[in-house]
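Apart from one protein chain that is not included, each protein chain of the complex appears where it belongs.
To keep things simple, chains are lettered A, B and C as they appear, and every chain counts its residues starting from 1.
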Amino acid sequence: MVQETVTLEGHIIDSDVLRRVMAKIVETGGSFEIEEFRVGRTNEEPSFARLAVRAADPVALDRVLEALSYLGAASAVKDAHFAPAERDGILPDEFYSTTNLETFVRRAGTWETVRGQRMDCAIVARGGGLEGVKQRKVRAGEAVLLRGPGVRVRPEERARAASSFGFMSNDVSMEINKHVAIAAAARSLKESRAAGKRIVLVPGPAVIHSGGDAALIRLVQKGWVDVVLSGNAFAVHDLEKALLRTSLGVCQMSGRAVAGGSRNHLWAINAVNRAGGIARAVESGLITRGVMHALVTHEIPFVLAGSIRDDGPLVDVLPNVLEAQEAYIAALENAGACLMLASALHAIAVGNLIPASVRTVCVDMTEALPVKLGNRGTQHALGLVTDVGYFLERLSQELGA
Amino acid sequence: MVQETVTLEGHIIDSDVLRRVMAKIVETGGSFEIEEFRVGRTNEEPSFARLAVRAADPVALDRVLEALSYLGAASAVKDAHFAPAERDGILPDEFYSTTNLETFVRRAGTWETVRGQRMDCAIVARGGGLEGVKQRKVRAGEAVLLRGPGVRVRPEERARAASSFGFMSNDVSMEINKHVAIAAAARSLKESRAAGKRIVLVPGPAVIHSGGDAALIRLVQKGWVDVVLSGNAFAVHDLEKALLRTSLGVCQMSGRAVAGGSRNHLWAINAVNRAGGIARAVESGLITRGVMHALVTHEIPFVLAGSIRDDGPLVDVLPNVLEAQEAYIAALENAGACLMLASALHAIAVGNLIPASVRTVCVDMTEALPVKLGNRGTQHALGLVTDVGYFLERLSQELGA
Amino acid sequence: MVQETVTLEGHIIDSDVLRRVMAKIVETGGSFEIEEFRVGRTNEEPSFARLAVRAADPVALDRVLEALSYLGAASAVKDAHFAPAERDGILPDEFYSTTNLETFVRRAGTWETVRGQRMDCAIVARGGGLEGVKQRKVRAGEAVLLRGPGVRVRPEERARAASSFGFMSNDVSMEINKHVAIAAAARSLKESRAAGKRIVLVPGPAVIHSGGDAALIRLVQKGWVDVVLSGNAFAVHDLEKALLRTSLGVCQMSGRAVAGGSRNHLWAINAVNRAGGIARAVESGLITRGVMHALVTHEIPFVLAGSIRDDGPLVDVLPNVLEAQEAYIAALENAGACLMLASALHAIAVGNLIPASVRTVCVDMTEALPVKLGNRGTQHALGLVTDVGYFLERLSQELGA
Partner (left out) sequence: MVQETVTLEGHIIDSDVLRRVMAKIVETGGSFEIEEFRVGRTNEEPSFARLAVRAADPVALDRVLEALSYLGAASAVKDAHFAPAERDGILPDEFYSTTNLETFVRRAGTWETVRGQRMDCAIVARGGGLEGVKQRKVRAGEAVLLRGPGVRVRPEERARAASSFGFMSNDVSMEINKHVAIAAAARSLKESRAAGKRIVLVPGPAVIHSGGDAALIRLVQKGWVDVVLSGNAFAVHDLEKALLRTSLGVCQMSGRAVAGGSRNHLWAINAVNRAGGIARAVESGLITRGVMHALVTHEIPFVLAGSIRDDGPLVDVLPNVLEAQEAYIAALENAGACLMLASALHAIAVGNLIPASVRTVCVDMTEALPVKLGNRGTQHALGLVTDVGYFLERLSQELGA
């Protein structure tokens, strides 16, 4: 048996870190002894724990310690290890892979904060600092952080005082009072704005189908949306409705399918592309209403990522998904809150790109999407099972929009 | 090969009857020849078809003809056959089983209309007429209609002019403009009321959870609900909210679970039962708000059927489900429209008890319930996939409630 | 500010009890100071905590302490309070409401274990001991336990060693390897049998539709089912298939709907009722195959609860749901494992009646049912999102049946 000492600090009981550390040690085949434990005596005081962690051999112990590092447990304080990237886009096998939590790395005896925090990145020494970088963007020879000593994350602490989302975070259910849940979402937008952070909207075409667009336009007009990340379908549904009053060929006034209706979809793309894209279609007076119109006239930036199922697409769409991912990353700078509205593809994409500190609400008609998001690491998203049209109408009421 | 002639009349093309007759003949192993066909030349004129139907032997032919009788095809005009019920609740094996369509039976050369039309009943000669009767209510010796000649149904004709539900009937999808769909539902309530028929509400507890109760109370106050069919849970959720402002122990103001919260549920039952039931709890001033309060003060009748999962139950609940079924049947007299709101158990129960002519809307969060209803014969229900709270709020706006 | 001291003992960190106690104090408006804390140094050693809990006034403090009692925290060691039931079925307002956890009550200085542990009951002094009793079964004058001092529950401890269900408990997702999940379910059945406990099956009609009945029959034959709790529909689907090879009128060989097919459903009920019920229909040779046949021939007891949506029903069905609930309770005696298979109504009913120590697996096609079960207190159920036919086929392979 080999042994190493790890320490934990903070609200480690009520943030559930201590329990998860203990569980993780046992699951990964180790055992532990608690050598010291000082519990914060009141709501405000942090706690402290020192554990002796044991495993059968050094390799097994390394695996246990690595697992603990993702939970914020720091083992013997050594500097982190680095190795050069073999080629462009190829990492050394022992690379450290990031979470969406704030991360610290020890170099030359100092703990440095990593820039560009998002999940599933390598950490690379760049420009004097450390940066989270998607593996394909790592260049040959750059120093890549390895798993092992000298890495720590700060786990999300649910403060002892009740959180903004309160009862709901980590809960996914349709069985809640929607008024209350939507009020909580509204509160988090207000907090984000008060903190000078941006509000990101990730809408799917169901926003248009369902009739939620009117409320969304009001939210845009009142300044509740700072950036929109979506794809071709959302924009085309909106433009088709603006031009022809149909959505996927279904008349939005009568609910009836229009003869040869999916032609309307292509017609809208054709008309907007002829004008030279969405902004020009607005400027030229072709597009006079709708969500995209509101975004252009209020100068709210949007990024439309291409997908294999696109019709057209609009000339505004980025057909290369890697470029689209870069554009999403740039647009997510300084994000404070994120509303994911009935769009599985883009919700998961954005979940991959935001730190856990972004207040995230995922609205969908079933529990499946919020559960999936959680499985992919976006556990901080509040899953709200309701009609996206309802959500937007109530949200705009709550926000006075 | 044996052969028999059947005739079809009415809007047999646009009501899809002719196609289904042809398909049914082929599926059940027969073949046919069209001997005469006169198509209605305009929207208003009925069509007429006479088919020679053939099968391998008389038994096979009988099976084909029986199948056609459920589609309104009348074969050689003979009187219907009857046989006595063997014992109370035991039918002769060849009994005819009803659909939810209007049914005619030929006795002594005359076509008689069957009273009490609902699916899955036997037809029994009673009081000089013919009546649809649940099998357990048939008494020994009563004359029970057999399958074979002399039975006809009138298939639902979707008129050539667009129907009230229009695009939507038989469609189940979340991908429609909810405003349009809910406006159609509102229209069918108005038509029902204009025709002097009753509006039946079949709500589940999600109406209370989701915050849809405020809108429902307004609908009750404005006279848009004539009878409520539900169970213990719906009533208790509402009473708990009225008494304690929680629902299943979750505070409806803050969204937080209350300590020992499911106790609140039992407490509400205990308090109302102590008062002697819902009506007395309202009269005594214990219950001063909520949906049940509105029903009592507006003298809207309600039937609460017991179920195996009930807590309590309230003394108002009918614990015997067969008695509850009888009470539902009585309450459904003269129903013109039916709103099924997020309650699978009671929606299917009511679907079993109403004729296809009742305008039925089934609101639920997934396609599964409307699909199930259709599989069970309630194909005339409009399936609307949305949040029930949203539905009620928009519906009350549409109806000016 | 008033204050009281509470103590916690056991694996209070890894069973997540300590964190929940702290969270509950803050949520219910109190604050605390940790006066003593001894953490179990190894996997096996229990921990101990003593907290001073404070609130604004005695009433608020009572509310906090009551909340903590449901988490196993014992406050100042006093005897419990009792008050007589006012009338049959009417409790004193301050009644204590049970959870599905093992419960202890202090009388005359001694901690007594409560018999008949299930959620949402009153605790009544009966026959010298204490018993969990549904409120409607409490008789006038019986001593009913009140909330307040002298009550403790033993929270479910997830042992520090990995549990039988391991990774899965509290997880609901379709995104897992089904082979692994079903193997875990099989293991829990084996453990239950090894411990001399009974295996309870709660199947819905989808078991028959989906083609899972063949595997279920093998499980019955090999002794893996000790009691079946279900309703009319499950039995009728099975009997219809045994008699006519259809299920709700859909041929199980060809998949095609049979003409006038729902008649088959009624025909099967009629035939079995004529024979005098299921057991006699098997004995008389009418029913020669199927799940119900296997249950009768292997003398496995079953309880069929009535519901408002029943056709028929079969004479075996208990139409009074309160009697059915009693019959379920009797049948659940000594249950060790419970399989809930695609039946929302009966799954929730059984969840209400079993202690948390019963290993419970809930199989359904969406996350909605497992999430609902959890919301209703059956948090110990493993939610498995898959086709019930698949589950049964793999389970029977795992169990060598």
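By definition in this document, a residue touches a chain if its C-beta (ideal position, glycine included) is under 8 Å from a C-beta of that chain, and two chains touch if they have at least 3 such contacts.
No experiment lies behind these values; they were computed from the predicted model shown.
Visitor: In the complete assembly, which of A:Arg54, A:His293 or A:His346 touches the absent chain?
Guide: In the full complex, the listed residue that touches the missing chain is A:His346.
Visitor: Tell me which of A:Gly312, A:Gly336, A:Pro370 or A:Gly383 is the one touching the absent chain.
Guide: If we include the chain that is not displayed, A:Gly312 is the one touching it.
Visitor: Of the residues A:Ile34, A:Ile269, A:Met292 or A:Leu339, which one touches the chain left out of the display?
Guide: Of all options in A:Ile34, A:Ile269, A:Met292 or A:Leu339, contact with the hidden chain holds for A:Ile269.
Visitor: Quick one: say which of C:Ile34, C:Ala74, C:Ala143 or C:Ala184 touches the chain that got left out.
Guide: Final answer for the missing-chain contact: C:Ala184.
Visitor: Using the document's definition of touch, tell me which of A:Arg136, A:Lys222 or A:Arg245 contacts the absent chain.
Guide: A:Arg136
Visitor: What chain A residues would touch the chain not displayed?
Guide: Looking at chain A, the ones touching the missing chain are residues 24, 27-28, 63-64, 66-67, 69-70, 86-87, 89-91, 93, 95-97, 119-120, 135-136, 147, 231, 248, 256, 259-260, 262-263, 265-267, 269-271, 273-274, 305-313, 319-322, 324-325, 328, 344-346, 348-349, 352, 365-366, 368, 375-377.
Visitor: Name, in rising order, the residues on chain B that touch the hidden chain in the full complex.
Guide: Touch set of chain B with respect to the missing chain: 13-14, 16, 18-19, 22-23, 26-27, 31-35, 37, 39-43, 49, 160-162, 172-175, 366-368, 371-372, 375.
Visitor: Please identify, in ascending order, the residues of chain C that touch the omitted chain?
Guide: So the residues of chain C touching the missing chain come out as 162, 166-168, 174-181, 184, 206, 209-211, 247-248, 250, 252-257, 365-366, 385-387, 389-390, 393.
In the analysis below, only the chains that are shown with their structure count from here on.
Visitor: Name the chain whose C-alpha centroid is most distant from the C-alpha centroid of chain A.
Guide: Most distant chain from chain A: B.
Visitor: Centre to centre, by mean C-alpha position, how many angstrom separate chain B and chain C?
Guide: Averaging C-alpha atoms per chain gives centres 32 Å apart.
Visitor: Cα centroid separation between chain A and chain B, in whole Å?
Guide: 45
Visitor: Can you work out the whole-Å distance between the CA centroids of chain A and chain C?
Guide: Each chain reduced to its C-alpha mean, chain A and chain C end up 37 Å apart.
Visitor: By the touch rule stated above, which residues of chain C touch at least two different other chains?
Guide: Residues 27, 366, 368, 375 of chain C each touch two or more of the other chains.
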